[in-house]
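Here the complex is missing a single protein chain, while all its other protein chains stay put.
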Amino acid sequence: MENLIALLIAAPLLGAAVLLCGGRRLDAVGQWIGTVLAAASFVVAVVLFADMLGKSPEDRTFTQHLYSWIAVGNFRADVGFQLDQLSMTFVLLITGVGSLIHVYSIGYMEHDERRRRFFGYLNLFLAAMLLLVLADNYLLLYVGWEGVGLASYLLIGFWQHKPSAATAAKKAFLVNRVGDMGLSIAIMLMFTTFGTFAFGPLLGTEGHPGIAGDATEGKLTAIGLMLLLAACGKSAQVPLQSWLGDAMEGPTPVSALIHAATMVTAGVYLIVRSAAVFNAAPDAQLVVTVVGGVTLLFGAIVGCAKDDIKKALAGSTMSQIGYMVLAAGLGPIGYVFAIMHLVTHGFFKAGLFLGAGSVMHGMNDEVDMRKFGGLRKYMPVTFVTFGLGYLAIIGFPGLSGFFSKDKIIEAAFAKGGTEGWILGGVALLGAAITAYYMTRVMIMTFFGEKRWQPDAEGHEPHPHESPSSMTIPMIVLAFGSVFAGGFFSIGDRFLHWLEPVTGHSEGDSPVSALTVTLATMVLLVVGAGIAYLQYGRSSVPVTAPRGSLLTRAARRDLYQDDFNHVVLVRGGEHLTRSLVYVDHTLVDGVVNGTAASVGGLSGRLRKLQNGYARSYAVSMFGGAAILVAATLLMRAV
Amino acid sequence: MSFPLLTATAVLPALGAIATAAVPAARRVAAKWLALLVSLGTLALAAVTLARFDPDGARYQLTESHAWIPDFGVRYQLGVDGIGVALVALTALLMPFVILAGWHDADPHETGSRRWRPTQGFFALILAVEAMVIISFEATDVFLFYIFFEAMLIPMYFLIGGFGDRAHEHGDEAAATQRSYAAVKFLLYNLVGGLIMLAAVIGLYVVAGSFSLQEIVHARADGSLHMATSTERWLFLGFFFAFAVKAPLWPLHTWLPNAMGEATAPVAVLITAVVDKVGTFAMLRFCLQLFPEASKWATPAILVLALISIVYGALLAVGQRDIKRLVAYASISHFGFIILGIFAMTTQGQSGATLYMVNHGISTAALMLVAGFLISRRGSRLIADYGGVQKVAPVLAGTFLIGGLATLSLPGLAPFVSEFLVLVGTFTRYPVVGIIATFGIVLAALYTLVLYQRTMTGPVKAEVAEMPDLRVRELLVVAPLIALLIFLGVYPKPITDIVNPAVKQTMSDVQKKDPQPEVEAAK
Amino acid sequence: MNPVNYLYLAALLFTIGATGVLIRRNAIVVFMCIELMLNACNLAFVVFSRMHGNLDGQIIAFFTMVVAAAEVVVGLAIIVSLFRSRHSASVDDASLMKL
Partner (left out) sequence: MTANLAAYSTSTGEAFQFWVLGTVAVIGALCTVFMRKAVHSALCLAGTMIVLAVFYLANGAYFLGIVQIVVYTGAIMMLFLFVVMLVGVTAADSLKETIKGQRWLALLCGLGFGILLFAGIGHASIQDFDGLAKANAGGNVEGLAALIFTKYVFAFEITGALLITATIGAMVLTHRERTERARTQRELSEQRVREGKHVPPLPAPGVYARHNAVDIAGLLPDGTPSELTVSKTLRDRGQIRDVSADALRDLKALEQRAEERLERTKPEEASK
């Protein structure tokens, strides 16, 4: 049974290989090949899951060793897989949501001539993401880590003819590379500190504690911070968050799959997976929570101001991942809830993005919410599914988000001390802002009067419901958004499932769970109410008003991008330009200068060779005289 | 005495060069096929060598030794260790692709050349370079090595100066001027390095009384040959300077962008993927083995220079306007990594560096040859002249992207393994150096993706709208290289198995041990 | 008188001849100076012959004369043909050795 693990990856990888190398012959059937192989992977995952459920919690770690990849000295990296409860959770999410989005894409990308390629990239992404979560050592994880980065690059830039898409793709890859640098330094640190970076010996398995805790705290903090840097890059956390908004240039299914449900959560996976390291490095944990808290607010604020529906959702994603990172930084009290929120977020955010895609599909690819309005009548299915996703994300009682987010807020308070109050307060505030911006999106898109206008060529959009290939995945995801949280929480099913891997401890919360829930409810209502007052009661202007200072700042991603642009891009341009100049004038100048001075010297010496035989005769004669002199001198001596 | 396999591997291309040059003027196509067949034959011989090589056997295998100039103790002495055999295999492997990629580069009607029999000359010169490079990798006699180390400059000079890239922004006249400038610069730069090395070679003979690598190493090991510290350092510097020019190491690098920019793409591949490797290879074989103490003495300075090369090369690559010069500066950055790995004096570093030489050869060949195909279609080397190629020539763009991704060391492709090994190997001994070098991977992503974005994506430029996609011949060149990149990225064991024992030997020569991890893994 | 004085004389003549070669521009005069140098040598050989008491020195001088004769014949022929093509017998006019 354990040998099936490789099949999980192999299926989508085969799909990618066939679709990308297959050529035009496969254009007609490309989408089916891709979808079937993604679904096959999901089926394998379900089989493995069933098998895993049949075992006792202690025996649920499956491993499969394929071959020795790199072996030099005591540096050993194998290609091997480890499937435990944590990985299983991810595998199910990835293959499940992934398959749904494949199905969705069949409809969404129907008219794109490069559809085959799109499905190839999607399959490539699935393979890389599965490799990321299944790897049994950090180096192999790194392969998956960069693999998803590559897939993300290819998919963001899928519409390459648009310069904005190409730039966004490049930016995403570069920012991620900065994070990757963190991961590679972390691996190097692990190797020098422990002599290994395999999960087994390092992090330990059930009953066999790893050696991660044996190192000095300074080393562990360094490793932890480097892992956090990696997580920041992949999960769009401050300060490496800038790429996510631009990444919305990609096709919407991509935004749903990669930039909402799966890839961006890889950072959370990394932190939770490295729990053994973080548990022994409290300073690193503190930084993780701070990053999570800051991003939580950052994303939420940005999400409030965006008029582009996808960018608003991207801000929301950032913010929700901030919750997860915050939870992961809390240590054993938060790991499980981080993952739980990750899964529920996977459902509802994917559903929201698919809904947004459906809206765009019906609106001639318009993304400006100010040009939507009143769409509920035209797209009932989209409206309902989107609405359920909306309720889930704001934490409406009984829906998924309610259970997972509430737990995180509780856990933040449970951290204790001033930190606990601050983190808990931030999380609560975040919940309020979430309610605000999501209500804003909801109202601007589906309620109010219709505001759409003919496009440049005079085509009036005709909003219509999407085909069933698109609506069915949305319905399935909406189903998940509604029930997943409850299903997980009743009887602490999820907690018991993950506990063997991540460990769990109940914190000592200064605030009771009920108080937190009530406070959340109140803030939720306040947030949603303000949004309703602002957008539901009065009509929405089609062109964005200038807005307050904060709004303008939020529209520009709180000027963080501008900072990057001025400092890194402009500065880098100046640096490279001056270096090119230096290379040409100084480094090469020295070389050419040497050459020129040798040339000048020979030019002067050449004048001795004036071509007159008599001149040469003088030198001959002089030479003869010198020879005679030398002979005589030698005789004399 | 058994069949002289190593000699045969070098002699076959040499004979092939003569035969190709002798093909009658009218039979140009025959010359091409002959060159291709000879290179394939050499590849077969190299494969046999690789198969006959026993990684766990003696250090130097398949050895041959004959007296050559008895008066000076110069011997015709060949032998390969794991590092040498890997590089011989790389050289033999790349040549058929270089020849195939340059199939039309020397056609008189294409180049408008009035030279006498250009095609025959072009392919004969390529084979001559191959022969000389192979024998350099095989020589275990310092003098023999020196001769071919220098002699390969001659055919390279003619290849750069005689068969340059026709795509030049200021027309043919300027191209010819630039080309001869580049060729002369290449020659003089390397000659200066070579002459300094010659002095060191003679000095070594005076001190050691022998040119034989093994003899000297043995004599030094058992104490029968003592070198004064300062003598050893001077000799080391003499050797190292020549290799640093060839490699090239900052600040001795400025010949490379000119040479690679002006040469045709296959010749540029020849320069960076094959000929330059002799420099790094020689550092590993001659500098470290002959002068272990001096190598350790010079390590800090060399590491700093290598770091500068990595960052500087990458930054300059970002600032280039010319595709081929960009690849050249990227190569400078990569050579920084190789030298870093060699002088980190760890097993991982040196194995990684050797692997890096092989992988860099393949990846640069892939990127540069595709870039060459691209340039030959549009007739311009300027990045700004392209745009939207992806739309009209998706296969070309795809292969270009894969070549680029290999250059930025994407995991899953071969260069990643080597680059990571180098970084780890460096990091274990010099953490700060390792971290700074890691910045190189971000910069690598920057220059590669900027290049890809500016040339391949965006709206289709009018001039490239009619651009044909890769032809069958071109696909034949690129596809195997890409397959190899993926294979070695996923399964580098065939090479590491061969290289590891040799690296272990070198490490014991310099009497260095890997740093041990702070926390021993509980088994 | 010591016969060594003959050698001094030979040296003096040789030097004068050599200087003449360097100073004069007319190829014919240059040639004459060369002849002067050869004659100085011959004188030295003859004196050596007397010093050593055998005739080998004279034989060498004899051969020198033969060679000088041959040289003059060819040299003058060269001058004549040079003059024909360049209308000058100046050695400076034939400065094509310059790049």
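Here are a few things to note about the model shown:
Each chain carries a letter (A, B and C) given by its place in the written order, and its residues are counted from 1.
Keep this in mind: a residue touches a chain if its C-beta (ideal position, glycine included) is under 8 Å from a C-beta of that chain, and two chains touch if they have at least 3 such contacts.
Values in this document were obtained by computation on a predicted structure and should not be read as measured data.
Of the chains on view, those touched by the hidden chain across the whole complex are A, C. Considering the whole complex, the residue from A:567, A:598 or A:625 that touches the absent chain is A:625.
Not every partner is drawn; the one left out touches chain A at residues 610, 612, 614-615, 618, 621-622, 624-625, 628-629, 632, 635-636.
In the full complex, the hidden chain is touched by chain C at residues 1-9, 11-20, 22-29, 31-33, 35-36, 39, 42-43, 46-47, 49-56, 58-59, 61-63, 65-74, 76-81, 83-84, 87-93.
In this section, only the chains that are shown with their structure count from here on.
A summary of chain positions shows that the Cα centroid lying nearest the centre of all protein Cα atoms is that of chain B. Centroid to centroid, with C-alpha atoms defining each point, chain A and chain C lie 95 Å apart. Averaged Cα coordinates give chain B a centre that lies 62 Å from the centre of chain C. Averaged C-alpha coordinates put the centre of chain A at 36 Å from the centre of chain B.
Remark: chain B residues 185, 188-189, 250-251, 253-254, 312, 315-316, 318-320, 346-348, 351-352, 388, 390-391, 398, 405, 410-412, 416-417, 420-421, 423-424, 427-428, 431, 434-435, 438-439, 441-442, 445-446, 449-450, 452-453, 456-460, 490-493, 496, 500, 503, 514-523 touch chain A in the complex.
Interface of chain A with chain C (complex): residues 606, 609-614, 616-618, 621.
Every residue of chain C that touches chain A in the complex is listed here, in rising order: 18, 21-23, 25, 91-92, 94-99.
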